[in-house]
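See below for the structure under consideration.
A single protein chain has been omitted from the complex, and every remaining protein chain is retained in its original position.
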Amino acid sequence: MSKIHVTTTVNGDPVEFLASPGATLMDALRDDLNLTGTKEGCGSGDCGACSVIVDGRVVCSCLMLAPEAEGRRIETVEGLAQGGHLHPLQQKFLEHAALQCGFCTPGLLMASKALLDANPDPTETEARYWLAGNLCRCTGYDKIIRAVLDAAAELRQERAA
Amino acid sequence: MARVVAGSECWPYTGGASEFEVEAGTVREIIAALDARFPGLGAFVDKRMAFAIDGEIHQDAWFSPVGPDSEVFLIPKIGGG
Partner (left out) sequence: MSETLEKPAPKAALSIVGSRPVRPDGADKVTGRAAYGADFNMPGQLVGRVLRSPHAHARIVSIDASKARALPGVKAVITAADFPDLASEELEGGEAAANLRDLSLNVMARGKALYHGHAVAAVAAVSTEIAEAALERIKVTYEVLPHVIDVEAAMSPDAPVLHDHLFTEGLEARPDRPSNIAKKHRFARGDLAEGFAAADVVVEGRYTTKATHQGYIEPHACVAAWGEDGRCDVWSSSQGHFMVRTFCARLLGLDISDVRVTPAEIGGGFGGKTTVYLEPLALALSRASGRPVKMVMSREEVFRATGPTSGGIVRVRLGAKSDGTIVAADVELTYQAGAFPGSPVGAGAMTALACYDIPNFSIVGWDVVTNTPKVAAYRAPGAPISAFGVESAVDELALKLGMDPIALREKNAVKDGTKASYGPTFQNIGYLDTLAAIRESEHWKTPLGPNQGRGVAVGFWFNVGGESTAAVHIGEDGSAAVVTGNPDIGGSRASMAMMAAETLGLPIDKVRPMIADTSSIGYSMLTGGSRVTFATGMAVVQAAEKVTGELCARAAKLWDVPRDQVAWEGGKAVCLDAAKDRAPLSLEALAAQSARTGGPISGQATINAQGAGPGFGVHLCDVEVDPETGQVSVVRYTAAQDVGKAIHPSYVEGQVQGGVAQGVGWALNEEYIFDGEGRMENAGFLDYRMPVASDLPMLDAILVETAPNPRHPFGAKGVGEVPIVPPLAAVANAVRGAIGVRMPDLPISPPKVLAALDAKGG
C-alpha cells in the first residue's frame, strides 16, 4: 500500500514524513524522525512509556496512527528542556531520584507535564490517578509522585514571580 | 584442622557423611583433600558449591585462606536477580 504524506509540528518544528497507513505515531517518531526518547513498552496503550502530548492532551503514541498526526501539534520528551535548561519536572525527577532504569521516565515526564498544564496544584491522589496509566516497575512511584508535586510547587512559584 | 561441613548435595559422593576434619590452609587445599577422600567430590564442590569460611561466603576463590580452627560450610553457590 502506498505511503501517506504527513505534515505536522513536533516540538515546535514543522516536520514531514511518509507513513504507512498502519504505522503508529510512535513508529513515526522513533523510526522516521529519530526521536527515540519515546519508548515502546507494550504497543497496546497499557504502559504509557510512549506518552506524548498532542494538541495539549496526553496520548499513547502507540495507539494513534501516524497519519492522524496531520496538522497537529505534538510534544515529545526531546522538546521538554528549553534553551539548554531542563524543565522543572526533569530537574525534580533528578533531585528526587525519581528514576532507576529510566525507561518509563520520558512517558512519565510527558504525562506529568500534561497534568501540571491542566492542574497546576494537584493533590497527591490526583497525581496518582493521573499517572495511573504510566507503569514504572523500579521505583514504587513514591519518588515520582514527590518529584511531580515538588515541580508543581516550583512552577506555581515561577508563575507567581 | 579445619572442620568442613557438607550438606545433602555432597552425600552422593560421601555416602551420607557430612563432617570432616581437613588439613588445609586454603580453599583449594580443601578441594584437594576432599577429592582424595571421596573421588569426584573435589570437582563437584569446585563447580557447584560456595565455601562459607567462619561465616563469610567465598565463591570461586581457591586461595581464600582457611585457619586451623576454621569452620567451613559448603553451601550451594548463590546467584541472585
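Residue numbering begins at 1 within each chain, and the chains themselves are lettered A and B in the order written.
As a convention for this text, a contact is a pair of C-beta atoms (placed from the backbone, for glycine too) under 8 Å apart; a residue touches a chain by one contact, two chains touch by 3 or more.
Keep in mind the model is a prediction, meaning the values are calculated, not measured.
Peer 1: Out of A:L99, A:A114 or A:L155, which residue would touch the omitted chain in the full complex?
Peer 2: That would be A:L99, which touches the missing chain.
Peer 1: Sort through A:T8, A:S61 or A:T139 and give me the one touching the missing partner chain.
Peer 2: The missing chain is touched by A:T139.
Peer 1: Spell out the interface residues on chain B facing the chain that's missing from view.
Peer 2: Given the touch definition above, chain B has residues 5, 7-9, 47-48, 52, 54-61, 64, 71, 73-81 touching the missing chain.
Peer 1: Residues of chain A in contact with the chain that isn't shown?
Peer 2: 20, 30, 35-44, 46-47, 49, 76-78, 80-81, 86, 90, 93-97, 99-106, 109, 124-125, 127-129, 131-146
Just so we're on the same page, only the chains that are shown with their structure count from here on.
Peer 1: Roughly how far is chain A from chain B, centre to centre by C-alpha average, rounded to an integer in Å?
Peer 2: 55
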